[in-house]
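To keep things clear, I will list the structure first and then write my remarks on it.
One protein chain is absent from this view; the other protein chains keep their places.
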Amino acid sequence: MVMSLLLALPGAVGLWLVTGGRGLPVRPARWVAAATAAATLVLAVVVVALGSSVDRPWLPELGMRWSFGLDGISVPLVLLTATIGLLVAAHAWAEMPTGGSPATFLGCLLLVEAGALATFAARDAVLFFVAFEVVLVPMWLLVGRYGDDHDPRARADAAHRFVLYTAVGSTTMLLGILLLLARAGTSDLRALADGAGGALGGGTQLAVAALLVLGLAVKVPVFPFHTWLPPAHTTAPTAGSVLLAAVLLKMGTYGLVRLPVATVPDGFTRLAPVLAVAGTVGIVWGALVCLVERDLKRLIAYSSVAHMGFVVLALASGSETGLQAALYANVAHGAVSALLFVVVGGLKQRWGSVDLTVPRPALRETSPRLGFVLLLGLAASLGLPGLAGFWGEFLAVYAAWDPAPERSRALFVACAVAAAVGAALAAAYALRVAGIVWAGDRPDPEVATTPDTSGVERVVLGVLAVAVVGLGVAPMVLLGTTADAVARIGGGP
Amino acid sequence: MTPWLLVGLPVAAAVLGVALRRNDLLARAVAVGLGAATLLVAVLAWALADGSAVSAGPGLRAGELAVPLDLVLDPTRGALAAVVALVALAVQVYSTWYLETDDRYGQFAATVSLFTGAMLLVVVSADLLLTVVGWEVMGWCSYLLIGHWSRRAAARRAALKAFLVTRVADIGFVLGIIGLAAGAGSTSLSAVLAPWRRPTACIDAALADGALAGEALTACGAPDGALRATLLVLVVVGILGKSAQVPFQDWLADAMEGPTPASALIHAATMVAAGTVVLAALFPVFADSPAARWFLGVAVAVTMLLAALLAFAQTDLKRMLAWSTVSQVAVMLSAVAAAPPADGADAGLLHLWSHALFKSLLFLAIGWAALAAGGTAAMALRGSAAAAPVLRTGFLVGFLSLAGVPLVVVGGLSKEHVLVTAWDGAVQADGPGVLVLVALVLTAAVTAAYSTRGYLVLTAHVRQQPTATGVPAVVHGVLWVLVLLTVFGSLVVLTGSFAVHQVSALWMLLSVLVIGVGVAVALRGGFDRDPAQVLARRFVPVADAGLGVDLLYRRVVATPVLRLARLVAFVDTEVVDAYVRGSAVATRAAGWAGARLHRAERPSAAVGLVLTGVVLLGALGVLAWS
Amino acid sequence: MIHLLGPYLLASALVGLGVAGIAARRNAVLLLVGIELVLSGSLVLLVATQAAGADRWAAGSVLPLFVITIAAAEVVVALAVVLLVFRLRGTIDLDAPSAREDVS
Partner (left out) sequence: MSDLVTIDWPVLAPALAPAAGVVVVLVGDAALPRRGGGRWALPVAAVVLLLGALAAAAAAVGAGAQTLRTLCLPAPDGACLWTAGPRTSTLQAGILLAAAAALALLHDGRPRPRDRAVSATLLLAATTGGVAVAAASDLGSWLVALELATVPAVALVALRGSRAAAHGALTLLVTSLVSFALLVLGAALWLTATGDATFSADTVALAWADPQRRAVLVLAVTLLVAGLGFKLSLVPFHAWTPQAYATTDLGTAVFLAAASKLAAVAALLVPVAAIVGAGLDAPALVVLLGVPAVASLGLGTVVALRQTDPVRLLAWSTIAQAGWIVVPLTALDAPALRAAAAYALVYAAATTVAFAAVARTGARTLEDHRGLLRRDPLAGGALGLALLVLAGLPPGVVGLVVKVLALAPPVNAGVWPVVAAGVVAVVVGIAVYLRWFTVLLSGSGDRPAASPAGPVVSQRATRVVLVVGSAGLVLASALPTLLLDLLS
């Protein structure tokens, strides 16, 4: 009951805001959205606390049930999504993009949230796919309509690229799901994870795993399927970027854990080397591009590619440690990238562009609070211990060094080494940004200064900063939450 | 619980410091107050430590890998913690004066607190993961401290360089730690040590029974020696980076761009010395791996001599101290590299202990002198010790200690122990003892020479004596305390916190002889002239440029990486993305072609299509059927 | 079944002729003739099938009646449309392109 409400509330209010309530003025619309997001967060907490779930027949023709419920793997992501949902709704006070009615904008945010929540809570493979698709149109709207208003062509291009590229991925994933459904006879993720999927023959498992991995790799995104991400991030409004990085990308990695890893372990094992190499190349590749990228938003997007590379590498390693590392790095990246995108989005709003080659007064001098959070985000991004990024990446490298037994040791060790090099490159680009944006000379009094963060933006940044530090200081909380569910997957055949 | 308090107090000071950074008074109170509390806890812990006591940590559930996150406290660690806390407190007190007018004092103090906490974490860590945590946090703090005056381009560059050089070296450190932990399935120090040690007793027994060497190794479950050596070499690479040893030595001299108290902290008690602590913790395994010992031994032998020579020829006295740190850290590490397995690495740790005292003294004193003289160049600092009595005494004691004059000061004693250890190593074990011993002797002479030079320059008689006014009494007090500890610190060996042998008088005699040679060489130009100008005039510019290693770093690492990055960025947009754009173009082109074909809309074409379709389909159907 | 060869050959020939006519003719009315040829080929085939072995409902005999009727109806409509086209366009040439200009 509460579970259904959790999904229905943001979905219904979001739909109403984009349809019936389209004409609502900014003020009430903001309150409606924020109240909904807050209520959703409360509901999410209640659902987590009560362990509520729902299970009804929905499409008996496909053996598909309206089945939502949480376990250790989805709980952190649901909470992350609900929190980010509230933060982006609140962020509307700080930045309300032009391009359409405010109510539609807020409605799209809520719809994305609802879709993501449904994705994380779905316990049926086909339902997972449907929920996966729900976020496409609202996100497309956020990028295509409310994005950067400097270049409409680039905006349309980015939005289309996002939606079409993701559709390629999700449709491929659908094929995998359908094949799995056809061969295993059920689409219940629990049953599949409990052995219905693992009992399939090797060839089938490989085919299913290949389709699923290929499809989800686009969403994650794994190198070389990442080129939709930078334009989408560059163009999207701050709230959209935050949702994209902190929620949407997580759906990809979550899908990898839920589908190929849990349901067709043997097939996934055979693909693991490819995935590991792709993830590792992504780590190094993203970091290298960040070293020379001029646009700060694009840079953060490429750093996301690198960070997701760690997640993928950890997943590919196949060990329980790897799964734990992947889930941890996943959530951590959610918090860190959200923080960075709020800061950078704020900078873009203040400066008009975030081209790093334009000389500007150093943030440390003009707006120390903003500078501090930026530095915090960068530090977390380079994997500083005590902040969110460290644990996942350290454990990921560990997992690659010591992969599950059926995997090629030499290859994975090579990946671990490359990943460690990538982490050093991460330090280089993070400090490059810090050196250009954060540190610098006292500004010329003639030059307009950058207003420091205040009001809602400050609260949003504060919450995210606390999350980043909290995850870094107390990793045991999150790792403890996911441990049991991971052990169940890892303990499978 | 005590070790957690030990780490927690400075971290709390950092958090509070950031929160209260606007209010200088409160920030000072927090920094100094909690710093003092840390020192108190550390001293108590040291005093009460009795054997090794592990404090259980919260533990992580990371799948197959056990991560207990324990801390441990024993007398040695207690002593180290105490000296770290002491130096940190001295730095905190000193900076309340030194950075009085700085608009970012709050941040500085908080960073120093965090830095202290991280170092203490490394000292008391019983878990390799926690070691990594402290290790990396120190790196970050060094970035913030060196770049504290971020309005200066040189400071920004030095901070970046310091962090990046150490971070590159940390690739090795992290991989080495991970490899070691993977071998044990745990990051707990004790758990990691066990499987990697050579089961000597078992092997000896097997060999005695007439087994072949290979069989004995297998039977006893001996670890893979090559892998162990690789992993330890990786760890050592990280340590060389953090401790500014060859080939990573160049960042530390540039780090002098930071405020002097930060330099004191980085050089004396934290960061650069941390490597010795980590290696000492890993010593049981390290001692079993001659390859790793040789690797470390060669690196530190080269470093200690090279750095000492560079120190001698620096025009800038603060940079001279920096190079002397590089050299002295190499001395500490050389003890670890050369020590016989039975002796342990405590000689190195003892030298760390004494180095912390005299180097902090020297840095804090030279910072004061530089403020009084208005610069850190040798020319500017000439005679600046006259600014206060404590400076003159401090420099005397400090340089004596640096030169390693036995019996008188703390540095002398610990260096004797290192020498003895190296000798033992050279005699007993298959490590790099001989090499280290030779390097140590040569270095001792050079060190004596540049110590003499420093003292001569600082205390030279000049007509216009610099004065320092407004220095608060506490700063005088801090320096006096350090002077006293530098003189009497040797007594620490009596506490038994460091497991070292007695040093025979013969060794002291030898040392005095070597030091005498060094002093004599330095005094060749008389008391009034800068020995560097007398002896190494040509070498000075080269030494000031750190032998041009900075250029080498840029040419060999930075430029190729940036070129590669540009290539990758190009490939990303023009190749990887090309297939995406290409598919869009292809689709549109196909659409255009299709539309073009249907443009005329002739009825006959429609009919023709139908017929063609039927024929083709029929043919295909029959083909597929047959 | 040697006696069926003739009808089958006839049916094939009719269909072939019809198809050739459809393919070659550019006049709408002559196209109709081609179509009628194909239809008659089909009818021959149906009847031949019936002769080869009767099915339950003698469909081979009944169906041709149906088909002839439908064809007649169709031709009516077809001629009506052709007439209309001729009136409006002045030609019943099937190769004439449409008057569409807004080609994309």
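By written order: A, B and C. Residues from 1 in each chain.
One rule holds in what follows: contacts are C-beta pairs under 8 Å (C-beta built on N, C-alpha and C of every residue); 3 or more make two chains touch, one makes a residue touch a chain.
It should be emphasised that the depicted structure is a prediction, and the values quoted were computed from it without experimental measurement.
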>> Using the touch definition given at the top, which of the shown chains does the missing chain touch?
In response: A, B, C
> So which of B:104, B:529, B:581 or B:598 would be touching the chain we can't see?
Replying inline: B:598
>> Of the residues A:102, A:144 or A:198, I need the one that contacts the missing chain.
In response: A:144
> Of the residues in chain B, which ones touch the absent chain?
Replying inline: 587-588, 590-592, 594-595, 598, 601, 603-607, 609-614, 616-618, 620-622, 624-626
> What chain C residues would touch the chain not displayed?
Replying inline: 11, 15, 18, 22, 28, 31-32, 35, 38-39, 41-43, 45-46, 48-49, 52-53, 55-57, 59-60, 62-63, 66-67, 70-71, 73-74, 77-78, 80-82, 84-85, 88-89, 92, 94, 96, 98-100, 102, 104
>> On chain A, where is the contact patch with the chain that was removed from view?
In response: 15, 19, 22, 57-62, 99-100, 115, 126, 129-130, 133-134, 136-137, 140-141, 144-145, 156, 160, 163-164, 167-168, 171-172, 174-175, 178-179, 181-182
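The rule is simple: only the chains that are shown with their structure count from here on.
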> Quick one: chain B and chain C, Cα centre-to-centre, how many Å?
Replying inline: 93
> Any idea how many Å lie between the Cα centroids of chain A and chain C?
Replying inline: 62
> How many angstrom between the C-alpha centroids of chain B and chain A?
Replying inline: 36
> Listing for chain C: what residues touch at least two other chains?
Replying inline: none
> What residues in chain B touch two or more of the other chains?
Replying inline: none
>> Show me the residue ranges of chain A that touch chain B in the complex, using the header's touch definition.
In response: 161, 165, 223-224, 226-228, 285, 288-289, 291-293, 319-325, 362, 364-365, 379, 383-386, 390-391, 394-395, 397-399, 401-402, 416-417, 420-421, 423-425, 427-428, 431, 435, 438-442, 474-476, 479-480, 483, 486-487, 490
>> Give the list of chain B residues in touch with chain C in this complex.
In response: 595, 599-604, 607-608, 611
>> For a test of understanding, state which residues of chain B touch chain A in their complex under the given definition.
In response: 58-65, 129, 132-134, 136-137, 140, 143, 147, 150-151, 153, 156, 159-160, 163-164, 167-168, 170-171, 174-175, 178-179, 181-182, 561-562, 564-566, 568-569, 572-573, 576-577, 580
